[in-house]
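A short write-up of the structure that comes next.
The complex is shown incomplete by one protein chain, all other protein chains being positioned as in the whole.
By written order: A, B and C. Residues from 1 in each chain.
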């Protein structure tokens, strides 16, 4: 170790935090022959009196991130929970209670979803297949007084092949996009909602809001991504009274009609170039009135 | 342009090919109000008399890869097809017929799968959501005499939480793995099958083989990944007479029991570390006798 | 179009924004035989009076995101700029000036970096190879009164093989990590700095801060990731007077000593398992005093 480790440079700490990311947990709950599987990816960040570690390498206040990782597995073993929100709350409360110098904790959990394999018309008790790219997500942030729970959906890929228009937008010297009365509308929805109730039914809310979004996407006659996105917000609030506000984000993943004219064919709204980039990105937060 | 473009170095052409990759097509078939969507990612490779381009920059035999891309969209517009295999065949035959100096063509198509959104208990006519990470795949290779069609599944993620053992393997100085009588078995299956019939029902075969694999995975009592993988092969051949052979590949994506002993807890086969790497990789090809 | 597009649900718009993401531009500046290449990835987001589009599908205030994309290429053609920060400023100012109902703009640019190929000891005038995974980044945010410029580095991968310790941290019932006096320290640095000068030399600042970070990483005797991260902050502020504050983020990408004891070998700090996850994640913002 060198004789001197203290920084002698100008500058002052504005903010800092640290934690462990991508702690991956599989928990299996075995009730007789019937098994449930949870596959979670957990991020932890803490704030508090950690300045001595940053300023002088004194680690006496540092909870090793390896210990945080251990804590995830230990608390998963010790506790029953039926939603990622509840497990996030268990973790957040633990760090606040166990360490007096921790002033804030953020727990984020992403859940890979599994569906049961169906054999002979029956859901199999212990075999599962991947239920899509879609993920369930939550975040619990807490200081020593209040906790906030947000939940969400990530990567819900959808497309509709009609009932979507886009016209009447600003036409100026930078505009070349034609107006269109029947376009393909494809997006990958992310949504986050914030609860105002202390102990909502997280699983029921997830199901209701997920369906509100899917149903709105399917049935809303769209004049713009903006309009459909907004429409989903109040619909979700209407379906789930536990939620105070909802944010949605929709990349507009364009399907561009392929120009068949050089080949003496007409494109009857059938043949498209699928693109990922560039993409429009529309987002909004809708609050309960 | 420089006066001299001919290579003067030693060396002789052994093989060459070229083509266009990742041509992305969305095709929508509209039958009244009911729409179907196909999202395909197409790769084309051709072989033939292209040496002059490689050796001296004479492009007179070169079909521009941009023209190949155009061809995909034009033939998608001109033709009806109900499976990726049929469209791959249309493309392969086109290149062989249209260009005399092409001796071989390989078309590969990967299909992103969509499910209909269900609203009020009914499948929606034009709104879809992503049916998972799983993709359907095919390859048609043809020379001027024969064509071969292979089909497959890519990225079918599965896990079973019991009915899997692994013991009795070689124990030597490099072995530390304990024997285990009840382990989690997770994998992401890829499978490719080769047809011996000229005109099979590609969609039916896909459904039958996909289910044969899923069902075997769910119901087979596994003594090793090798055994379960092999078991799926003959089961698939049994279900689909059009197929001559089937290959399967299974990465063994380990869930490692978390050691709870330092925390004075017992891990009752519940708490696992989910890992992606390293992974075992097991593969085999099973042929009809 | 349906007779009624107005949402009748409860809920009120809290915030919204939209724009175009991943607009990819290659700009080549040709000065005689000597060429420069810039490869940029541009994100645009605008805020303003867009509620009518969200609430009722009235697009009369909407700048199509396709027009935003066009604007990037048109302004890149019309303007000379020698840094991504200057181009971001040109774009931000354009949207504010051209559209009265736009109240805020955020432009983000990420630059892929190229190095000249060296032939016969000389930098080639027009041939380049990829200068690593590292990217240069900037963000300009502006409302109708003030603009803020931030710059940064993304994905600067580094490792040091000694001069790093980690001990003296909290040992409690969740702790199993041994103390270590000589460990491998690997991370992928991201850093963002905010300017307080109106017209700094962005390129010089980038070079100086990048080197301050690399040099600190190399020469600082580390008692924790926290300490090394903090040390880099004031060093960077010291080197570049134009900057008001700097944020750094360092994932601790662990190299775990492989346990050679079962094989009757000693691991003399030579043989490690390289891991990506889980990883520690440490971040801080350091401000000029």
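To be clear about the criterion, a residue touches a chain if its C-beta (ideal position, glycine included) is under 8 Å from a C-beta of that chain, and two chains touch if they have at least 3 such contacts.
For clarity, every value in this text was computed on a predicted model and none was experimentally measured.
J.: Of B:22, B:97, B:144 or B:196, which residue touches the hidden chain?
T.: B:22
J.: I need the residue numbers on chain C that touch the omitted chain, in ascending order.
T.: Interface with the chain not displayed, on the chain C side: 24-30, 35, 37, 39, 41, 70, 73-74, 76-78, 114, 117, 119, 124, 126-134, 156-163, 184, 188, 214-215, 217-219, 255, 258, 260, 262-263, 265, 267, 269-275.
J.: Extract the touching residues of chain A with respect to the undisplayed chain.
T.: Missing-chain contacts on chain A: residues 173-174, 176, 262-263.
J.: Would you write out the residues of chain B that touch the absent chain, in ascending order?
T.: Residues touching the hidden chain, for chain B, are 1-2, 5, 7, 9-24, 43, 45, 50, 53-71, 74, 98-99, 165-170, 172, 174-177, 221-227, 229-231, 233-235, 237-238, 245, 251-252, 276-289.
To be clear about the criterion, only the chains that are shown with their structure count from here on.
J.: How many degrees of rotation carry the C-alpha atoms of chain A onto those of chain B, rounded to the nearest 5?
T.: Value: 180 degrees, nearest 5.
J.: Give the identifier of the chain nearest to the protein's overall CA centre, each chain being represented by its own CA mean.
T.: Going by the distance between chain centres and the overall C-alpha centre, it is A.
J.: Averaging only over C-alpha atoms, locate the centres of chain A and chain B and give their separation in whole Å.
T.: Once rounded, the distance between the two centres reads 29 Å.
J.: Can you work out the whole-Å distance between the CA centroids of chain B and chain C?
T.: The answer is 36 Å.
J.: Chain B: which residues touch two or more other chains?
T.: 262-263
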